[in-house]
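Yeah, one chain of the complex is gone here, protein chain that is, but the others are all in their spots.
For subunit A:
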Amino acid sequence: MEHITTPKVEQVKLLDRFSSRATAGTLYLTATHLLFIESNTAASEETWILHHHIAVVEKLSLTTSGCPLVIHCRNFRVVHFVIPRERDCHDIYSSLLLLRRPASYDDLYAFSYNPKQSEQQRAGGWQLIDLASEYERMGVPCDHWQLTDVNRNYKVCDTYPRDLFVPVSASKPIIVGSSKFRSKGRFPVLSYFYQEKKAAVCRCSQPLSGFSARCLEDEHMLQAISKANHNSRFMYVMDTRPKLNALANRAAGKGYENEDNYSNIRFQFVGIENIHVMRASLQKLLEVIGTKSLSMTDYFSGLESSGWLRHIKAVLDAAVILAKAVTVEGASVLVHCSDGWDRTAQVCSLGALLMDPFYRTIKGLMVLIEKDWISFGHKFADRCDQLDGDPKEVSPVFTQFLECVWQLTEQFPQAFQYNEWFLIQIHEHVHSCQFGNFLGNCQREREELRLKDKTYSLWQFLLNDQENYVNPVYQPGFSETHPVLEPSTLPFSFKFWRNMYHQFDRSMHPRQSVLKQVLSLKASNRDLEKAARALEAKLQKQGVFLSIAVDSKSKDPVHPVRPKSLILSAPLNCKEDEQKLSVCDRVRTVEGSSSAENGYNEEEEEPASFTKPEPTLVSLERGVARMTC
């Protein structure tokens, strides 16, 4: 609390990002949130911004109506406040700079977040996902793959988990030798086992080959992986980097596998760009889509020049290659990039998602994230900017993974048990630091932080709220006919994920949510089925006098309370809306859909200024807009 000098500022204006709409209200600064409460509406809408979500705070130069403060959040919310007094603005600004990224883990929200659960419930949440049983489900250990205790104490690789699966024929000296030849000691281990063909997806980091260095143990290691699969005489080594990057790495004593030194490998680059390119790409994308009155031409050329969809396609292309090699050719594949915790995690997890229907269920996606991302040491703390660290380490690698999953759900609407709101919620909490799951950079660090004792697991909370995350048209039988997904990666198959990147921009959303409508119909069906069963039971007891009529309420579809989501918050049907509006005697309109908000008029042709001339106010507001843009 020592960072907060001004906890409350009144008469703050919140400007809409895309229209000239402004709302007045009060700004509160708490230890964990920045809170804006609208003052003039009956509903008093609230905007809660978690400090950890804040990516950038900008204090713009003073205008006639006050001091503008613009906040960009990691969940793609952008808010633009105008604070009357410069002094208050500065106080809030300085406090937020300190609060948004603490210097130590202990100050993260997860350590103070208290959902009022018992110790037992907390522990239960952490036991929900068990990777040991996940490996068992995949079919390991087996004849050719075994659990190794070589990393029990994080001695061989401190960014790997304790429990790792390796080929039976890979002895400890081979493992240790191989790890010494791999960047950060990240030697080849099993990521996914495709039982049907006994083919393995393995992951590691780049070899320290430089221009000519060799390592016999590493060569043995790869051979052991290859030999563990009798279906194929060779294995693929997929270097997920562009060739140029891999070549450049050789000068630093790193590099890639020389096919001459490794027997029976087929080496391939797949050309996914590095974290810096991805960071710049997202930034460019957000700049483009944040433009006021964006033209179609600027939108498409911005989308193109940001390269964002090109990168998404590159990641998914790689996953498709991986899945094909494993499921069609029955070959094992070793995937790596530089350190094997960004692109490698993307490709391995997406590949597995294409191959295994389990990962297309709610529980399965949790397991997949726990396995390929959390346990294998994707550096969530660095990539998501949890602590005050190096800004060059920040990168939307995990966001890209979630988007790739979303792109797949769009192509296969019946293959996934979860809907996009589930993916967006995970994204939200990867950055919120409200739950312990994603804190830190690797398992060792998480154990040191004693997260399981001090924080809560996100998965339990998502499961409790499961009904909101279910895809209403999910067809479990789909996986029987389509065990392996074969998505199209033609450019037109990729879409801009509006509900992610504009999740807080109400005016951009469809006015009615099909997802919400179908979800509530499903809920209604469940209630009706229950009611029908109860009635049938009563009827069976014919002749028995029934004094109490069946509660007629059960006939009405019940709309469960949903989390505050713009995707789900569109009115269920317009009749509701109509009633609500006629009561408060406002202009009748579909929610989130007012002509003013959409600004169909060009500035100088605004009918409003024609019929209700208020020249002073209009020019003043425009002045603000111009100076702050």
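Just so it is clear, contacts are C-beta pairs under 8 Å (C-beta built on N, C-alpha and C of every residue); 3 or more make two chains touch, one makes a residue touch a chain; residues count from 1.
Definition applied: contacts and distances are computed from a predicted model.
Chemist: Going by UniProt, what is the name of the one chain that was not included in the view, given "AP complex subunit beta", "Potassium voltage-gated channel subfamily D member 1", "Exostosin-like 1" or "Myotubularin-related protein 9"?
Modeler: UniProt protein name of the non-displayed chain: "Myotubularin-related protein 9".
Chemist: Touching the left-out chain: which of A:Phe165, A:Phe401, A:Phe438 or A:Phe494?
Modeler: The missing chain is touched by A:Phe494.
Chemist: Thinking of the whole complex, not just what is shown, which of A:Lys313, A:Arg383, A:His427 or A:Arg444 touches the missing chain?
Modeler: Spelled out, the listed residue whose C-beta touches the missing chain is A:Lys313.
Chemist: Sort through A:Glu304, A:Glu447 or A:Glu467 and give me the one touching the missing partner chain.
Modeler: Once the missing chain is taken into account, the touching residue is A:Glu304.
Chemist: One chain isn't shown here. Among A:Gln117, A:Asn274 or A:Gln517, which residue touches it?
Modeler: A:Gln517
Chemist: Which subunit A residues would touch the chain omitted from the figure, given the whole complex?
Modeler: Here the touching residues of subunit A are 18, 289, 294-301, 303-304, 307, 309-310, 313, 317, 411-415, 472-473, 475, 488-496, 498, 502, 507-512, 514, 517-518, 521-522, 524-525, 528-529, 531-532, 535-536, 538-539, 542-543, 545-546, 549-550, 552, 554-555, 557, 573-575, 577-578, 587-590, 593-598, 600-601, 605, 607-608, 610-611.
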